[in-house]
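To start, the structure itself, in structure tokens.
Missing here: one protein chain of the complex. Every other protein chain is in place.
Coming up: subunit A.
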Amino acid sequence: MNAPVTAAPERETEARTQCLTFQLGNELFAVGILNVREIIEYGHLTVVPMMPDSVRGVINLRGAVVPVIDLRRRFGHAPTVVGRRTCIVIVETPTAEETQVVGIMVDAVNEVLDIPDTQIEPPPAFGTHLRTDFIRGMAKMDKGFILVLDLNHVLAEDDFHALVQDSECAAA
């Protein structure tokens, strides 16, 4: 009975972030749980022409049309191959005008982790093969590092805008 009582004050003093962890290939990533609205199975997707291939398409989420981002492609890897555990994580990111609701495609969803802020370190200058502004920090966990993503940058619409124009130019 003693253990939880002593653990509790420690929990209060120490800031923690609850994160949802998921896998892309063999790498582990995490996003703040407050950004996550729900997780759905990968289902029928409508392709939006003339968009970069990091935008996989749009889905009907109970009457709302939600874009789906292929996170691997967004990170510069090969497009995700849909498998048995492929999921779409529906995330919300507040923008200046409204809350943006986007689905991100991941290879598998793992668990919800309580990560103490003290264990989150700034990302190294290079070596993660990711744009540094995509990474909020590296969480040191028992199983190794988890990359905590900064969704605002990962899903920054202006990047997709640029991509739209690129593809238009390519088409032209």
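Just so we're on the same page, contacts are C-beta pairs under 8 Å (C-beta built on N, C-alpha and C of every residue); 3 or more make two chains touch, one makes a residue touch a chain; residues count from 1.
Heads up, the rule we're going with is that contacts and distances are computed from a predicted model.
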**Protein name as given in UniProt for the chain not displayed, "Sugar ABC transporter permease", "Chemotaxis protein CheA", "NADH-quinone oxidoreductase subunit I" or "Hydrogenase formation protein HupD"** = "Chemotaxis protein CheA"
**Item:** Sole contact to the chain not displayed, among A:Glu38, A:Asp114, A:Asp133 or A:Glu157
**Value:** A:Glu157
**Asked** Hey, which of A:His44, A:Arg84 or A:Lys143 is the one touching the hidden chain?
**Response** A:His44
**Fill in**
Omitted-chain footprint on subunit A covers residues 44, 46-51, 55, 57-60, 63-67, 69, 95, 97-98, 100-102, 155, 157, 160-161, 164-165, 168, 171-172
